[in-house]
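Sharing a structure below in structure tokens format, with a few things to ask.
Excluded from the complex is one protein chain; the other protein chains are retained at their positions.
Then we have subunit A:
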Amino acid sequence: MSVSSPAERDELNQLLLQTGRNDQKAFAELYRRTSSKLFGVCLRMLRDRGEAEDVLQETYTTVWRRAATFDVAKASAITWLVTLSRNKAIDRLRQHREELLDDPARFDETVDEQPTPAAGAETSQEYRRLQHCLDELEPQQQRSVREAFFTGATYNELATRCKVPLGTMKSWIRRSLMQLRTCLDS
């Protein structure tokens, strides 16, 4: 599924708006076109198919109930949907992180460790711009931002994973975020 072209984006916006008017067909079509993307995002964060399925289910039941609050002037449908699924996945991670971390089986569900656009896949203008700004960060800082985004890890966890003091991790990420804002808003 591609959500990178402006036309595709508009269609998804329309589908979400129609879903907000209780259009079940539009909702089914929206699910068909976006669930693989959202499931990929959830699976990558949760590393467990069952957990990711639960979060995906929660996400779309919330979509159905809250679609009427979607405001196309504030965000595109795909941003709204990805945000919703990430929020639910992060909540789930925070709820029972220990269980997940203790379960070695979850590492079997690794999706892709080095996310890069699939060969030949189209990316949106927004993504290319973001990537350009990420490329201007120090390599280690760029890695930390990516790791944070894709895994939903806390500062503490990121510091442990990268074997740096918590303060260092915080300053890497904060500096990166400030640099990204400057670069993206320029």
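By our rule, a contact is a pair of C-beta atoms (placed from the backbone, for glycine too) under 8 Å apart; a residue touches a chain by one contact, two chains touch by 3 or more; residues count from 1.
Heads up, the rule we're going with is that contacts and distances are computed from a predicted model.
Name of the non-displayed chain as stated in its UniProt record, restricted to "Ring-1,2-phenylacetyl-CoA epoxidase subunit PaaE", "Putative spermidine/putrescine transport system permease protein", "Anti-sigma factor" or "SNF2 family DNA or RNA helicase": "Anti-sigma factor". Residues touching the missing chain, restricted to subunit A, are 1, 3-4, 24-25, 27-28, 31-32, 35-37, 39-41, 43-44, 49, 52-53, 56-57, 60-61, 64, 74-75, 79, 82-83, 86, 90-91, 94-95, 108, 111-112, 115-118, 123-124, 126-127, 129-130, 145-146, 148-150, 152-156, 158, 173-174, 177-178, 180-181, 184 (touch as defined at the top).
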